[in-house]
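Apart from one protein chain that is not included, each protein chain of the complex appears where it belongs.
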């Protein structure tokens, strides 16, 4: 069923292209100041964190124009910001959202994978691993306020959260659509997907590189809740208070019990996973696919 | 979705308190004699077994006032009763139900965890493990006739069954709500939950300590069927005849194929799991939480 709907919908390559991560459109938009009580505010160039010490909740805005693509620079800043909050005992909850219009995050930056040295590719991949490890294993409650499309690596980021709220806008979509581009989601992307939607939905989803509309995503459990677009962040803040009513210690141990086996799998083969990525992405055939894809993007832009 | 519903509903601590296991209310009610053909009846103080040799079906009534809390004494009697039926070749099916009003079982008896010596705590935990091992690995068909609320350990007991029928009374609830009390469901509680409702529902459920209304529980697969309260036991008997139409030998091997990996995990780390429980529950911080919880209960009672 999900497949039929998704096939009807927008999983074609042309749809994928409209969200992807190569910095082609839109200027930066001004950042809404939704939190009245914010006391602490650190603004890095690609990530802006609003931490309200009175509630223990931080909101992290991704603001890397045009589509919050996960470049090495972005990931580095992002991980440092998460690490800081993780170390701050006063911070119990983190909401991740986007400051860019129409997109949560467009996923891995293709420019980091095209025409780069193996060393650089390896460094990039370690940063992707780091993001996943930090988020999926976080002691904080993490809620994704998905206020735009979220393909590939953007979907992965959302999957690491404890709870996912998505804007109920049928023009947005979410999914691990790697195969559509001729690339492959690695095993820990797959594991996170299986843990979220189950084995069969993950299989269909990953083999076909499906992108789901918000209502389809809700149906298979890829997101937990849909709300009107202007209520995504406020709902995230409300839901966060429910999560923070649970004693941290018990919740953290429970979260670890659920996720540790999946995290340990990557931890025990992290270097091999890097080598695997590097040898795959630097293949001539894959580089050729990426070049064709980038040229297609340029034409669309023109 | 389940979260939203559950959050709206009754997963707050005050709701939890109404079911918990510290012997505060209700006298024993008279035991209904529903089985006309019963030939064999052994009544222990906390568990009453009606075994009908003509059908091969035993009904076990939990009758430990006020809320069938799982104390060491209760668990010992319970396990001996199950063991007896397991050894009896004539007994093919077991229905577990409650003789106490409004509650199936309120779960682990907190008094067994508060202010006790490590040795006593260890003994108690072994009895909890024993109950789970006996039920989850039973060769009998086990059906839970859930005629009241069933939080925490009560939910675990229901989860070990082959089939769960619950009274369709919105005042009852069921779930592994340990985190609400600041404690943690151990890995084998978690595994049983994952096997029943899948990884993601289990994650949400356990992190938030959610208690589900019967209709919510049906929706996520935590129970299999809802019926009006006065039909819970009769339905269980009807469903049992369907299960007993399957050749025992084939069904038992199949059940073992499904459950053995989960059972083996506890069997291979049983002693470590006891040590883990004892060192956790005897911590000052946890004992303090339990004391506060017990004082709150006393105030409610007064």
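Per-chain residue numbering starts at 1, and chain names A and B are given in the order in which the chains are listed.
Here is the rule we go by: contacts are C-beta pairs under 8 Å (C-beta built on N, C-alpha and C of every residue); 3 or more make two chains touch, one makes a residue touch a chain.
The shown structure was predicted, so the numbers you read here are calculated from the model rather than taken from an experiment.
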Which residue of A:206, A:223 or A:290 touches the chain not shown here: A:206
Of B:243, B:277 or B:293, the one touching the omitted chain in the full complex: B:243
Contact set of subunit B toward the excluded chain (per top definition): 162-163, 194-198, 218, 221, 224-225, 239, 242-243, 245-247, 249-251, 253-255, 257-259
Where the missing chain touches subunit A, by residue: 1, 3-4, 7, 12, 178-187, 190, 198-200, 202-204, 206-209, 285, 289
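Here, only the chains that are shown with their structure count from here on.
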Inter-chain centre distance, subunit A versus subunit B - centres from mean C-alpha coordinates, in Å: 39
